[in-house]
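Dropping the structure in here first, questions after.
One protein chain is absent from this view; the other protein chains keep their places.
== chain A ==
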Amino acid sequence: MSDRQTLLYLDGVSVSFDGFKAINNLSLIVGHRELQAIIGPNGAGKTTMMDIITGKTRPDEGEVFFEGAIDLTRLDETAIAELGIGRKFQKPTVFESHTVWDNLALALKKPRGVFSTWFYHPSQEDVARLDEILDIIRLRPRRDALAANLSHGQKQWLEIGMLLAQDPKLLLVDEPVAGMTDAETVETAKLLKEIARTRSVVVVEHDMSFVRDLAARVTVLAEGSVLAQGSLDHVSADPRVIESYLGR
């Protein structure tokens, strides 16, 4: 189990809400520096799976291990975030009454205690790192704009920038290109591929051309468990996948 190649390991995870099995005996492995795409029809359990990994939902049964030995089912959201798992939500959630800069500064990997944030002053490296992220997400001209005034696509990018600032080992990205133009979508795929060179990224997405751009291993979820795994071409040729998802 504690394979050196494995960053995240889910085995036999099940969770049900009011008798409805949202996740049913799900097993999944994410390797180090792996880019993995997860697709599946609505209600397949994609977001619930992310909730379980990030500590928002506790599984009824099954194991969730990070870096081999850390049992995520015993930790809460904050502790899991501290371990190095960052999450981008389906609906972009940025801090609307803060500026773009402050959003990134809040996410920047720094001590999270009350008094260390009270007496925090950004060092030269911190400012340089934030500037670098601003360039990556192309929001430098909007640096001092309130996040509330960004376009939907810009908010998505800001949230990806916040993930970068957190410097996590694993990024969970839920529908990053919803509401983006085609050009932005292509750029986002490039960005995520770039990020996956140094850390692991799991992307949940509906947009097939985007998933193709990612050129990643694809996991198909349906009714709470893994239906198929492999390249996009491989899974889209699978008759069960066609039946449950692509054929609709």
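Keep in mind that, in the parts below, contacts are C-beta pairs under 8 Å (C-beta built on N, C-alpha and C of every residue); 3 or more make two chains touch, one makes a residue touch a chain; residues count from 1.
Simple rule for what comes next: contacts and distances are computed from a predicted model.
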In UniProt, out of "Urea ABC transporter permease subunit UrtC", "GSCFA domain-containing protein", "Nucleoside recognition Gate" or "Galactose oxidase", the chain dropped from the view is recorded as "Urea ABC transporter permease subunit UrtC"
Looking at the full complex, which residue from A:T6, A:N24, A:T73 or A:T99 touches the chain that isn't shown here?
A:T99
Touch criterion as defined above, residue of A:R87, A:K155 or A:R217 at the omitted chain:
A:R87
So which of A:S16, A:T78 or A:T181 would be touching the chain we can't see?
A:T78
Option from A:L139, A:M162, A:L221 or A:V235 whose C-beta touches the chain left out:
A:M162
Hidden partner chain, residues of chain A it touches
54, 56, 76-78, 81-82, 86-87, 89, 93-99, 101-102, 105-107, 112-114, 117-122, 126-127, 130, 143-146, 148-149, 162, 166
